[in-house]
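Yeah, one chain of the complex is gone here, protein chain that is, but the others are all in their spots.
All chains are identified by letter, namely A and B, in their written order; residue positions are counted from 1 within each chain.
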Amino acid sequence: MSRFIVRRLVSMLLVLWVVTTLTFALMKAIPGGPFTAEKRLPPEVLVNLEARYRLNDPLWKQYLDYLGNMARFDLGPSFKYEDLTVNDIIREGFPVSAELGVLALLFALAVGVPAGLVSALRQYSTADYISMLWALLGVSIPSFLLATLFIYVFGLRLHVLPAGGWGTPAHVLLPAIALGMYPTGFIARLTRSSMLEVIRQDYVRTARAKGLAEIVVTYRHALKNAIIPVVTYLGPITAAVLTGSFVVERIFAIPGLGRHFVTSIYNRDYTVIMGTTVFYSVFLVGMNLVVDVAYGFLDPRIRFD
Amino acid sequence: MHRFKVVLALAVAMALVPMASAQPQASQVLRWNVATDLETLDPAKSTGIPEATVIYLLYEGLTQRDAKGRLVPGMAERWDISKDGLTWTFYLRQARWSNGQMVTAADFEFAWKRALDPAVASDYAYQLYYLKNGKAYNTGKIKDAGQVGVVAKDARTLVVTLENPTPFFGDLLSFHTLMPVPKAVVTTTPLWAGKAETFVGNGPFVLKEWRRQNRIVVERNPQYWDAQSIKLARIEFSMIEAESTALAQYEAGQLDGSSNVPVADIPRLMKSGDFKAMPYIGTYYYLFNTTRKPLDDARVRRALAFAINRTLITARITRAGEKPAVGFVPSGIVVNGVDFRAAGGALMPVYDPALAKRLLAEAGYPDGKGFPVLTILYNTSQRHKTIAEAIQEMWRQNLGIKVNLTNQEWKVYLQTREEHNFDIARAGWIGDYRDPKTFLDMFITGSSFNEGLWSNNAYDRFVEATTKTADQTARMKAFHEAEKIFIREMPLAPIYFYVNPILFKPYVQGLESDPTGPPLLRSVWIVGS
Partner (left out) sequence: MATTIMRKGRPAAVEQERPRVGFWGDAWRRLRRNRAAMAGLWITVFLMIAALIGPPLSPYRYSDQDFDHIFEGPSRAHWFGTDELGRDLLTRVLYGARISLSIGFVASFVNVVIGVTYGAISGYFGGKIDNLMMRIVDVIYGVPLLLWVILLMVVLEPGLINIYIALGTVYWLTMARIVRGQVLSLREREFTEAARALGVSTPRILLRHIVPNTMGPIIVTMTLSVPQAIFVEAFLSYIGLGVQAPMASWGSLASDATEVLRVAPHLVFFPGLAIVITMLAFNFLGDGLRDALDPRLRGTM
């Protein structure tokens, strides 16, 4: 097992390197730079500015400098926000996004898994149809619409919760639900369908015939297998949700990391683009490793070689 | 008898009490949405409206920022202007920075030279190009900052030497780029403006808190020289980008005002009185690439311009009280008591499809036959898209021509414009100061802002002439002539003049808005509930 983890860590570093390189290349390939603006700088001043940030260096040198700094965890200064470094931005934004993300995921699991189970065990019943309809609505209604509706209904019309902003537990409830709706629906459906698969298996039917104790033991075993697709789904979703959702954070005016992923690209804030990309990728490969290890616990038969 | 007089006196006194309670009793805290986080609070580097909004509270320049453009003494008590208009001498009052140190002329000299410093690379350095050698220093042609036309003669005297007579220089004195900075603090703490702990300003408010993407809190500065005129105790700024959320908070009572407003709700908010269309010196227009056929023919450009139904656009699409454009320079530029646009009159019809058709036919495309398919370029935005769709239809119906629409992300769009890689590009321009120059000098031959590459010698000569004299009558006359040529040649189709949409509650009094964009919040007070 430990050999497996070590091998994976090496692959993960490789992935980070490739992601960094591709992002760097794409970033430099698209038109516009951090200093492209409507009220244009005179060319002489632009040259100075670029020299200050070493944007005049040949690309390969910029790339190597960047990799070197990254190895020392120095992600550089932001081009747009002069007083901030990328490390500052991540340090301030991540805890907020993470808090929101964790709650959204907890919501998704707490609602989605039981809903899926109920549907599977009582297939074609009213409960099944209702919970599935609910799951489908959650998936088809986009988060920006949900967010806007929530603010309007709960923040303004009913006046029970703050209309956006951040700082108290009351501020977290609505955005967490808005963010969690899509995963909830997905998880509910995945749970239902794989639970259905599993309970049709022979060993389950046999256990049912044998009585209650058998049923409990067997269903626990069945659930462990049924949950595999949910765990798979959770991997990338967790990474995405923890590092922040641009849409939900923008509409609820939440000072998280999510908006930086998008605005850094619009601003061509090269260092922030690289910093947020690497940060997210670390999470992503980390979560995927956790998922694979979890497979081992859920289904001991699974081998990776 | 005596008792009756006492009773009468008491009754009168009681009647007067309600008037006394019209004094502000409510907590003098203003909660304002500044719409997006500030990039910086360093005056040399700030460019945007949110930055300006807060900078006008934390700093004060030689003059105070006044919504009507009057020259109100700020750090400078009084000043002298030489006969030729080239030398301005300012006499500063006794005033302190928020850390107790005196504000000196050296702080101004340091700040202005810093803004021009090529190493600092300020986006707005060009606001100081009116100073002698300002441009030369900024573009590296001279290396010695000592040659720049701003000198602190002594601790309270600042001598400014201009490159050319610049009558509107007075307007620029209060502009945020020209704010002083505490020399002693800046030289020791380069990032002094980034945190509340290190921030030092000389304005009516001090920075108490700055949480990125979240909020800014400023409080009344008791050390400010005119502190008694400031009624607000505190201003709390939110940074809500999503307009519908800002409106929801405003309506739920969490905000007292907002710098952004959802366009769709404007008609309703106008009725309720919450929406205020503030003056804004800006023009929305479609720029023509005059190097591409058939846009090189002025008749074609004029045809396209006259076929746009501006009244429809302002009444049905933008709906915030914008005025259809009848020239390039918008209303609101008042020089010597005369509004430039009013004096210039309507240089073009707001909508004349018949004339447009005739012009197009004259140019060789009767009913649009043979007219190539052009593309309108705009940057990603609902509003630009809707207007472009409307104009696309108008041109189809009125002229029989087909145009395509293409939407580009902001920086790609800017780059495309810079590379002259467009047929027709949507654009907008907000003036920086109250003089027609801020609009008309963009289009002289060779200007980097002249992306349509239009060139007209007569126009250039008129605009040049305005830099050679301080005589405003002569200058305005030259500008009017220039604008006439401009509209005759139509290198761009002006569409409407902007208004500045902001939202604030009826209990917020004394709020004025600067025509270059930011709301001026220092004079605000809250009326009791």
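What we mean here is this: contacts are C-beta pairs under 8 Å (C-beta built on N, C-alpha and C of every residue); 3 or more make two chains touch, one makes a residue touch a chain.
Keep in mind that what you see is a predicted model, and the values were worked out from it rather than measured.
Asks: The chain left out touches which of the shown chains?
Replies: If we consider the entire complex, the absent chain touches A, B.
Asks: Which listed residue (A:5, A:26, A:51 or A:216) would be found touching the missing chain in the intact complex?
Replies: Answering carefully, the residue with contact to the hidden chain is A:26.
Asks: Of the residues A:57, A:74, A:88 or A:197, which one touches the chain left out of the display?
Replies: Among A:57, A:74, A:88 or A:197, only A:197 touches the chain that is not shown.
Asks: Among B:71, B:159, B:312 or B:334, which one touches the chain that has been omitted from the display?
Replies: B:312
Asks: Looking at B:231, B:385 or B:484, which residue reaches the missing chain?
Replies: Touching the chain that is not displayed is residue B:385.
Asks: Take the complete complex as the reference. Which residues in chain B touch the chain that isn't displayed?
Replies: Those residues of chain B that touch the unshown chain are 243-244, 262-265, 268, 312, 316-317, 380, 382, 385-386, 388-390, 392-393, 404-409, 412.
Asks: For chain A, which residues lie in contact with the unshown chain of the complex?
Replies: Here the touching residues of chain A are 7-8, 11-12, 14-16, 18-19, 22-23, 26-27, 29-31, 132-133, 136-137, 139-142, 144-145, 148-149, 152, 182, 185-186, 189-190, 192-194, 196-197, 200, 225, 228-229, 231-233, 235-236, 239, 261-262, 265, 273, 277, 280-281, 284-285, 288, 291, 295, 299, 301-305.
Note that only the chains that are shown with their structure count from here on.
Asks: In their complex, what parts of chain B are in touch with chain A?
Replies: 37, 39-40, 42, 45, 47, 118-119, 121, 123-126, 138-140, 191, 193-195, 211-214, 238-242, 244-245, 248-249, 251-252, 254, 409-412, 414-416, 418, 448-449
Asks: In the complex of these two chains, what residues of chain A are touching chain B?
Replies: Per the stated touch rule, the residues are 30-33, 36-42, 44-46, 48-49, 52, 80-84, 89, 92-93, 148, 151-152, 155-156, 159, 162-166, 250-253, 255-256, 259, 266-268.
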